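With one protein chain held back, the other chains of the complex are shown just where they sit.
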Amino acid sequence: MLEHEDRPELRHHFADVVQQRNAASLGMWWFLGTEIMFFGGMFCGYLVYRRAYFPEFAAGSRSLSLVAGTVNTAVLICSSLTVALAVRASQLGKRKLLVNLLLATMFFGVCFLGIKGYEWHDEYEHHHAPTFYFNAQDLVHNNPNLHMDPQRTKIFFSLYFALTGVHALHMIVGIGIFSVITFMAWRGKFTPEYHTPIEIAGLYWHFVDIVWIYLFPLLYLIDRRPGA
Amino acid sequence: MFDNLPLWPTSASVHARYEDWLFIFLTVISVAMTVLIFAAVAIFSMKYRRRHGREAAHIEGSLLLEIAWSVAPLGIMMIMFAAGALLYFRMRTPPTDSDQVYVVAKQWMWKLQHMEGPREINQLHVPVGRDIELIMTSQDVIHSFFVPAFRVKQDVIPGRYTTLWFRATRPGTYHLFCAQYCGTMHSGMIGEVIVMDPRDYQAWMVSGAPSGTLAQTGMTLFQQLGCNTCHRSDVQGRGPMLNGVFGHPVQLEDGRVVNADENYVRESILSPAAKVVSGFKPIMPSWQGQVNEEQLNQLVAYIKSLSPAPEGAAITSGAPGGTQSQEAQQPK
Partner (left out) sequence: MERKNYLNAEYGIRSWLLTTDHKRIALLYLLSITFFFFVGGFFALLIRLELLTPAGDLMTADMYNKAFTMHGQIMVFFFLIPSIPAVLGNFLIPMMIGAKDLAFPRINLLSWYIYIIAGGLYIYCLATGGVDTGWTFYTPYSSLFSNTHVVEAGLAIFIVGFSSILTGLNFVVTVHRMRAPGMTWSRLPLFVWSHYATSIIMLLGTPIIAITLLLVVLERTLNLGIFDPSRGGDPVLFQHLFWFYSHPAVYIMILPSMAVISEIVPCFSRKRVFGYTFVAASSIAIAAIGFLVWAHHMFVAGISLYSALVFSFLSFMVAIPSAVKVFNWTATMYKGSISFSTPMLYAFGFIGLFTIGGLTGLFLATLGVDVHVHDTYFVIAHFHYVMVGGAVMGYLGGIHFWWPKISGRMYPEGWGRLAALIVFLGFNLTFFPQFIVGYLGMPRRYWQYPPEFQVYNVLSTAGASILAIGYLLPMVYLLWSLRYGKLAPDNPWQATGLEWKTTSPPPTFNFDETPVVTWEAYEYETMPLPDEVTLER
């Protein structure tokens, strides 16, 4: 009972802070498991269609901006670094450093979304967005060595937009979560004894990063052999 | 009285006999199992009902029993599995010399086309005692060809061919149902399979034949569409010669080897760049939107006729790779 008085963050239904922290951590790991299944459905669809329509997937992949994708990958990896450092800062009780690192993470996240938005806009301009105005004739011309059906490339782009779209949605949610905990950190709510929200938000962010690390080669690097 | 209260579906095909015996076997086991459990519950609850002065026994479990009642059902189920698998294997392997009928399903009717030429809507005339293979596709959504009397059913899918075969054993008229929900008049997409004596069937066939066999109609279309300008039969033209192609392996440009079955021919007409034959350029235009399902069937039948007895009538289970005649697609 005393612990409930000492530790304001300890909620009444937990016996002690260790139990509370372990529950939060286990909860986030299981939640990430559900997210793996969520993305997994789309990955499964991707695998089936890639095997069936390889030329179309290769052509679609080559039309994506390798520069943008690589920069975005670097941006996300940096953001995971800042998250990890933020967790460390909270363990050491360094409030200012913590806030700065959290802000940096969000900044990287926003950069990622900005670059992604630019890519989508570009693809939309080229009529590669899977809308009613989809037209992939230019891909046929650009890929003379691939025997492809332009209609079927729409499946690649549909999966591309669905996958990166759902990923971006997760990024936006992540930035939202981080803005909340940044505010809490700024108000001094976290101490070396209590910084669970930072740890579990960090876990979520790392997960979103890892999804991208799978998406990048599967979407951007299908067949980038020079001269192919 | 039993006209209005049927207890058992008519059995009119070779499959039906086996299926019924398997069903009876399953029913006997199930009834035995059900009676066993019901009796156990009834007897235990009566014999051991609460009585003053008698306490419940203290029993934790029995490893022996757990093993016994896991292994015994497993054994019985393996018999069920094996018998079912054998029957299914037979159902999915049409004999090589089957008579073929093309089926096109659309909301909400069945269109059937005999190789000899006659066309039917919502009715299928077949001779008794012959192996009949249906080669089916849909113009729009997924349907399912179901003849309860023959105990056969197969989903009919847009964009590819699926097959079903049977050998009818009794003349008569039997229900044909659509068994996959397909929209408003799903329950109206019904018809009849009319099994006839071979002589009656011949008579019917002759009286109904319009302009020729399916393959002949296909040949006319082949010429009308200009296919013969590239796919020549006298010398090698811009496209591969088609004599003897059907039913045999084909080497493609990218090294793959595929079997030239109905799905392959169909895809080559609608999406020719997908599988280009080795040694040829991908210059064939797509006929997507310019031929409907029935015309596709005619062309396929014609190309088939250019080969001697085809090797194996089983159609490869075309995963994506199928296309649908876009002209026939309904607006959203």
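Here the chain labels run A and B in written order, and each chain numbers its own residues starting at 1.
The rule we apply is simple: contacts are C-beta pairs under 8 Å (C-beta built on N, C-alpha and C of every residue); 3 or more make two chains touch, one makes a residue touch a chain.
All values derive from a computational prediction rather than experimental measurement.
Trainee: Considering the whole complex, which of B:Cys178, B:Cys227 or B:Val265 touches the chain not shown?
Mentor: B:Cys178
Trainee: Considering the complete complex, identify which of B:His114, B:Arg160 or B:Lys304 is in touch with the unshown chain.
Mentor: B:Arg160
Trainee: For subunit B, which residues lie in contact with the unshown chain of the complex?
Mentor: Listed in rising order, the touching residues are 3-9, 15, 18-19, 22-23, 26, 29-30, 33-34, 37-38, 40-41, 44-45, 48-51, 54-62, 65-66, 69-70, 73-74, 77-78, 80-81, 83-89, 91-92, 107, 140-142, 144, 146, 148-149, 151-155, 157-160, 162, 175, 177-188, 190, 271, 288, 317, 319-320, 322-326, 329-330, 332.
Trainee: Hey, which subunit A residues sit against the chain that's not shown?
Mentor: Subunit A touches the missing chain through residues 11-15, 19, 22-23, 26-27, 30-31, 33-35, 37-42, 44-45, 48-49, 52-53, 56, 130-132, 149, 151-152, 154-155, 158-159, 161-162, 166.
In this text, only the chains that are shown with their structure count from here on.
Trainee: How many angstrom lie between the CA centroids of subunit A and subunit B, rounded to a whole number?
Mentor: Chain centres of subunit A and subunit B, defined by C-alpha means, are spaced 44 Å apart.
Trainee: In their complex, what parts of subunit B are in touch with subunit A?
Mentor: 253-254, 271, 273-274, 276, 282, 286, 288, 319-321
Trainee: For the complex, give me every residue of subunit A touching subunit B.
Mentor: Residues 48-49, 52-53, 147-149, 151-152 of subunit A touch subunit B in their complex.
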